[in-house]
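With one protein chain withheld, the remaining protein chains of the complex are depicted in position.
Naming follows writing order (A, B and C), and every chain is counted from residue 1.
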Amino acid sequence: MTDHPSSIVVPGQMPDVSERKQARRENWRLIRRRPAFLIGMAILLVWVVCALFPLTIAPHHPLDFRTGLNQSPSWDHPFGTDQTGRDVFSRVIAGARDILRIAPAAAVLGVLFGVILGMLMGYIRGWFDIIASRIVESFLALPVVLVGLLAVTTMGNSAWVVIGVVAALFTPIVARTVRAAVLAERELDYVTSAKLRGESTMFIMFREILPNVMGPIVVELTVRLGYAVFTVATLSFLGAGPPPPSPDWGSQVSDNYSSIVSGFWWRTFFPAGAIASLVISVNMIADSVQSVMEAS
Amino acid sequence: MTIVDMGHGGARSATAGAPALEVDDLNVVYTVRGIDREVLRGVSFTVAPGEAFGLVGESGCGKSTTAYAALRYLPRNGKIVSGSVRVGGRDVTAMSDAALQEFRAREASMVYQDPAQAMNPTLRVGKQVVEAFTVLGHSAPDAAKLALEALRKVRIADPERVMDRYPFQLSGGMQQRVVIAMALACHPKLLVLDEPTTGLDATVEAEVLDLVRVLRQETDAAVLMIAHNLGIIRSLCDRVGVMYAGKIVEQGPSAEVFDSPQHPYTVGLLRSLPRHGVRKTERSLATIPGILPLIGAHLPTCVFVDRCPLADDKCRTEVPPVVALEGDPNRFSRCHHVDRIADIPEPEPGVPITVLSPSADQPGVLELSHISKTFRQRNHAVPALVDVELELGEGETLGIVGESGSGKSTLARAMLGIDAADAGGVLALNGTQVPPSTTERSADDKRALQMVFQNPDSALNRSWSVRRILARSVTKLTGVKGAAANKRVEALAAHLRLTPRHLDLKPRQLSGGLKQRVAIARAFAGDPRIVVCDEPTSALDVSVQAAILNLLADLQSAERTSYVFITHDMGVVRYLADRIAVLYLGRIQEIGPTNEVFNGPNHPYTEALLSAIPSVDGEEKTRIRLEGEIPSPANPPSGCVFHPRCPRAMPGVCDTTEPQLVEVAAGHSMRCHIPFDELGRLQGVPLPTPNDD
Amino acid sequence: MLVTLWLLATIVFLLVSVLPGNVGRKVLGPFAPEAEVQRYNQAIGTDRPLLQQYFTSIRRAFTLDFGKSYGTREDVRDMVLDALGRSGKLALLAFVLTIPISIVAGIIAARRQDKITDRVIVNAGLASSSIPEFVTASVLLSIFAVQLGWGKAFANPPDNAGPIEQLQYLVLPATAMAIAYFGYIARMTRAGVITALHADYTRTATMKGLSKRQVMVRHVLRNALAPTITVISVQIGYLFGGIIGVEKVFNYAGLGSLMLGAVGAHDVPVLQGAVMLVGMIYMVSTLLADLLIAYLNPRIRLGATK
Partner (left out) sequence: MSEVNFEGAGRPLGKLEQELISSYMAKGVSRRSFLVRGSYLGLSAAFLGSIVAACGDDEEGGGDSGGAGEVKEGGTLRVASQRPGSPLDPVGMDNLGTYTVVSTCLEYLCGPGEGAALAPMLAEEWSPNDDGSVWTFKIRKGVKWHDGGELTAADVVATLDRLSVGNLAAYIVEGAATAVDDSTVQVTLNAPDGQFPYQLSVYNPQSLITPADFATGTVLNDRKTGTGPFKLESYDSAIKAVFVRNDEYWGGKPKLEKVEFIFSDDIDTQINGVIAGEADAIVLFAVVGGDALLNNGDVTVESVKGASHRQLWMNTREGNFTDVRVRQAVALGIDRQQLLDVVLQGRGVIGNDHPIAPTYEYFDASQAQRTRDIEKAKSLLAEAGKEGLAVTMFVPDLVEIPQLAELMQSQLKEIGMDVTLNVISTDTFYDSWCKVYDSTNEPAGCDGGEEFGIVDYGNRGTPDVYLVKAYSTGEWNSAHYVSEEFRAAVAAYQAALTVEERKAPIAEIQRIANEDVPYVIPYFYDSLFAYKKNVAGIRATGLGHFYLNSAGFTS
C-alpha cells in the first residue's frame, strides 16, 4: 500500500498539543468572541457575586428598618429606601440569592428530567413514545405561570415547591427537544454499530447517544434558565414567591408597583430592572451558546 | 513543448471568435472567522460558444467556486479579490446589481447538483417554469405556452400534468429536466452545470446526460460543466481542466487529458480509478499520498509538491510554469517535470486471495434461503425483499448492485439482523442457523458478522475518541478487557495503518479516509468472518477510495474474511467482487461470477445498469435506456417486476408471469423469460461455449 | 385531539382536585365550623370518591359544563366564555400591533444579517422578550395612564363603548403584550428568512434573474414563515391565559385575571374551566397553525394525504 495515513485534519491551525479538547475549545473560543456573551456573562457574574456575598456588598442589612421611609436615591441609598425604610439597593443585592438559587435549580432539574424522558421517548419509540408524546402535548397546553401559582398556593411557597413545579413544567418542553435530537441521532449508523456488537439499550442511550445530543441540551439548559428566571420572577410578582422578609425581586415589584404612580418609582424600578437585567443576561448567553452550537 | 506566460490574458481560446466565457486570473477568497482564505488562486480559462468545458478535481479543489464565481453568485463570505469573468465580452465582476440581474435573466443559466432542493417546494412546477419566462418580459399567457414548450423540449411527455405538480411529487430525473428547462428558457450564452447528476441513480444519470448531450446540439451556449466523475466529463466535454487547490493544473481536450495525462496529479487521479476491468488480485489501485490541502492553507510553490511522486528541490523552490504541450496554449500542464511523467511508478501488484467456494460438503460461511423482509406502513405490507437466496464462501466477495430502492441496504440489514428478516427464511452462519435478529444472536454470531457503513461520519460516535471506539468493540466482541484490550486496539490500529496518535483523536479531527479506516478497524475488531460493506467509499474522493479498496483487499487476503459489498459503482464492484448479485425491487434478478456478469449476456436490467456508466476510458457502448422510475415496493408490478421498464419486455408474458431465478450457466442465474441465448443474441454477446460448464 | 383533550382534563383534574386537600375548608376559611365545611363539601361533591369526581370532571371537560363557581356561584361556562371574549379582544389587538411590526423587523434583520440594523433588531427583540410583561405593563401604566393621561389604568371598556373608545382602553395592555411578543416573533422570522435565503431554491430564483424583492416575496417568505407561524400559534394560547401579569396590572377582566382570582379563592371549577379553555385554545391554535403551514407547504399537505 502506498498511502500515508498520517495526516490529520484539524480545524484551524496548531495541530500539535491537546487535540482532544480542540473541538470544545473551539466552541468556547467562538462563544467568547461574541460581545453578547461577554456582556451577559458580566451581568450574570455581578448577580452571582451579589447572591454569594450579599451582606458583604450591601451597604445596609436588607431587613434593616432604621432608616428614613421612602427616601429617594442618594449617596447613602443609591436606590432609595422603601416604605418601611429599608435600603432598596441592599434589598436588590440580597434578592439575587433567591432567584439564583431557585431558577438554576429548576432549570437543571427540568432539563435533567426532560433529558431522561426525551431520551426514552426518542430511543424506545413505540407505545411509550406515543403515550408520552400525548402527555407532553397536553402539558404544553397548560399555562405555565398559572399552574405554578396553583401548585404554590396548594403546596406552600417553599423554594422546593417552586423548583419542583417549574422543573415539572419544563420537563415536557425539554423532552420534546431532546426527543427530536435523539430521533435524528438514533438513525445514525454508530447506533446500529453498537447494536451489532450487542450493547444494552441503556448503554446506547446514555453512553453513546447522550454525549452527542449535549449540544441541544446545553442550549436548552441556557434557554430554560432564562425562562426559569422569568417564571420565578413572575410567580413571585403574582404572590407565589418566597415569603416576604426575603427581599425577593418579584415580590418587591409586586409590593411596590403602585408606588411608581405615586412617585416612589425607585422602589419598583430597581428590582424590576434587576429582573430584566438577569433575564436579559441569561438570554444573551443562551443566544450566544445557541448560535455557536448551531453553527458547529 | 513551450513554456508560455500565463499572466493576464494568457490562455486565450484557440477557437475563432470571441469566447462565450473568459475567466482570467480569478482569485477568490472566503472570509472565515475574520481571515481571508484563498479558494481560487489565479484560475484562467475560456470557453467558446457551443463548446463544453469541464472542470474536474476532488472535493475542495475549487471547481464549484469557479462555477459560481462565473455567475457572481458567491456565498456571503466569499469575494472576488482580483481577476475577471467575461461573458460575451462583458465583465461580470464589474456589473451593477441591475445589470447582474439582467445578465442572469438573459445570458447565463445554471443547473444544480440537487434538483430537489433547487426548486421551491411550496410552488407548483408550472409557476416556477413560467417565472423563468416572465422575467424575460413575456406576458403571462405567452410565458405559460413557452413553459409547456420548454418542458416538452426536455422530453417531458406530459408537460401540463407536470406543470400542475409540486417539485417533490416529481422523481429526481424529472426534477432535473425541469431545472434544465428553466435554465434554457433564455437561450443562455453560458450554461453552467454543477454536478447535475450527482445523487441520481446511474440509469437516471444516463438519461439526464443524454438530454444534455442532445440539447447541446440545439443551442450554441457555452457549457461549463463541473463534475467529480471523470467519466461524465469525458463523455460530455470537449475540453477539460483539472483543478487542484484552487488552480488548474492541467488543461486540454478531454480525450487527450484522460488518455495521456501530463500532470502527476491527473495521473494519480486516473490511476486511482478501477479501470479496464482490472481486479484486486491483479493490481492494487494507485493512491495519492497525503490529503488535499484545506481551503486557505498556505501552499508551497507547487501546490501538489507534498503529494507528488516526482517532487524534487526545484518543485519546492520554484513556482512551476504553465507548460504548453504540443504548442497548443490550451493544452498545458503546470509542472516542472512534464518530461518525467512516464517515470511515475505503476501501482503495486494485487494481493492473492483464496476463495473457498461453497459446495455440498463445504457449507458457505453465510447462507440465506427464502429470506424476505416485509415492512408495514399504515397497515400496508411493503415487501422490500422477496425470497432472496444467497451463499457466500470463505474469502469471497459478493457484490450487490441495483438502483436506490432496490433493496440492497435492506438485504444487508437483514443479514446483520438489524431489521430482522421475516419468519420462514433461513439464515445460516457456517452451516448453523442463526436467529433473524441481532439481539437474539449469540456473542459469537455477532462477532462473526460485522458491518462497514456508507458514511463514516454517521457510523462513528463523534463524541468518542478513536481509542474508545475501537476498545469498546474489542471488549464487547472478544471479551478482552483493560490493558489487553488496549494492546489489541493498538495492534488493530497498526494493522489498518492508523498511528497511535490517531487513537486519541475524535472522528471529526480525521479526514474522510481515516474515518472510514477507523470504521473498518472497528468492524475487524472481533475477527469477523463476514463483513458487510454498504457503499463504504461512495462518500469519498477517488484517491481516498482507492486506498480504502486496497485496504479491504489486503485485509481479505490476510484474514480470509468474506465480504458482502453493496455499491452502485460498477467499476468498484468489478474490481473487488468475485460474484455479483443484481437486485431489483427486492428480488435478485441476476447473480453470477463478476466476469460473466460484466461480459454478458445479461438480464436486461443488468444490461441497462452497465450501459448507463459513463466511462472514463471513452469506450462506446450499446446503450439501453430505462423508462421511468423504480416502482414502489408496496405495489410491485404484475408478472416480472421489471417488465414496465424493460426495453426487451415481451407483452403477454412478462406482464403476467413472474419469471423464476434460473441457473443459465454454472453459478450464473437469472430471472428472465427471455432465453439466455436469445439475450446473448440481442446484446451481441457470444455465448460461453457449452464445455465451459 | 380528543385524546389530548382527555389528557389535559386529567392533568387539570389532578392539579385542582388532588392537590388542594379539603376544598370546603379552603373556600370557607380557617375559622368556619367543621360541620359547615362538610356541608359545603357535600354540596359541591368534593366528598365523593376521587374516581367519581374524576369522571364528573372529564364529562364536564367534554361538555364544557364546569358547574358553578365556588365563590360567586355563577355558571363557570359563562364566566370563562365572557373572560375569554375579553382576553380574545386584547390578544387580537396585541397581535394586530405586534405581528406586522415584528415580521417586518425580522425580515429586515435577516436581509441585513450581521449588520448594525440586524444587531439592533436582534438585541431589541432579546430585551423585549426578556423583560417580564408585568414590568412593561407597570411602566406603561405609570407613564401613559397616570402621568400623561393617555390610555386607561382600568382597561375594561364600558359596556356601550364603541370600537374607538374600546381601543383607548385596550391599547396600553395590548402594547405591553405586543412588546413581550415582538422579540419571539421577530427572532423567529429572522431565523426562518435566513434559512430560506440560504436555500437552494432561493439561489435558483436569484439565478433566474428575479429582483431581490421578487425573490423575497415569491420564494423566501412563503418558506420562511412556517416557524414564525408555529411560534405565533403557541403564543396564542399563552396570550389568552398566560399574560396574567398584564391583566392584573390593568385590572382587565380576562382569563388571566379570572384564573388568578380563582387560584387565590380556591375556586376549583373556575380554574378547571379556565385552564381547560386555555388548553383548548392552545390546541386549536396549534392545529390551525399546522393547517396554515400545510397550506403554505404543499409537501406537508400532500404528503399527509398520500
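Everything that follows uses one rule, which is that a residue touches a chain if its C-beta (ideal position, glycine included) is under 8 Å from a C-beta of that chain, and two chains touch if they have at least 3 such contacts.
Being a predicted model, the structure only gives us computed values, none of them experimental.
Peer 1: Taking the complete complex into account, tell me which visible chains touch the one left out.
Peer 2: Looking at the complete complex, the unshown chain comes into contact with A, C.
Peer 1: Given that one chain is not shown, which residue among C:I11, C:I107 or C:L141 touches it?
Peer 2: Here the residue in touch with the unshown chain is C:L141.
Peer 1: Taking the full complex into account, find the residue in C:A61, C:V249, C:V268 or C:M283 that is in contact with the omitted chain.
Peer 2: Residue touching the chain left out of view: C:V249.
Peer 1: Have a look at A:T153, A:T192 or A:T222 and name the one touching the chain we're not showing.
Peer 2: A:T153
Peer 1: Of the listed residues C:V16, C:A83 or C:L225, which contacts the missing chain in the full complex?
Peer 2: Going through C:V16, C:A83 or C:L225 one by one, C:A83 is the residue touching the chain not shown.
Peer 1: Among C:F55, C:F154 or C:Y295, single out the residue that touches the unshown chain.
Peer 2: Within the whole complex, the residue contacting the unshown chain is C:F154.
Peer 1: Residues of subunit A in contact with the chain that isn't shown?
Peer 2: 63-65, 69-70, 83-85, 152-154, 156-157, 243-245, 254-259, 261-264
Peer 1: Spell out, residue by residue, where the missing chain touches subunit C.
Peer 2: These residues touch the chain not displayed: 26, 28-31, 34, 71-74, 79, 82-83, 141-142, 145-146, 149, 152-154, 156, 248-251, 253, 257-258, 260-261, 264-266.
We take it that only the chains that are shown with their structure count from here on.
Peer 1: Please find which chain has its CA centre nearest to the centre of all protein CA atoms in view.
Peer 2: That would be chain B.
Peer 1: Calculate how many whole Å lie between the centre of subunit A and the centre of subunit C, each centre taken as the average of the chain's C-alpha atoms.
Peer 2: Going by mean C-alpha positions, subunit A sits 22 Å from subunit C.
Peer 1: At which residue positions does subunit C touch at least two other chains?
Peer 2: none
Peer 1: Which of the residues in subunit C end up touching subunit B in this complex?
Peer 2: Spelled out, the residues of subunit C in touch with subunit B are 113, 199-201, 203-211, 218-219, 222-223, 296-299, 302-303.
Peer 1: Going by the contact rule set out above, which residues of subunit C touch subunit A in the complex?
Peer 2: 3-4, 7-8, 10-12, 15-16, 19-21, 123, 126-127, 129-132, 134-135, 138-139, 141-142, 146, 234, 237-238, 241-242, 244-245, 248-249, 256, 259-260, 263-264, 266, 271, 275, 278-280, 282-283
Peer 1: What residues on subunit B touch subunit C, complex-wise?
Peer 2: Against subunit C, subunit B makes touches at 71, 73, 76, 101-106, 108-110, 112, 114, 117-124, 128, 131-132, 135-136, 166, 168-169, 179, 182, 186.
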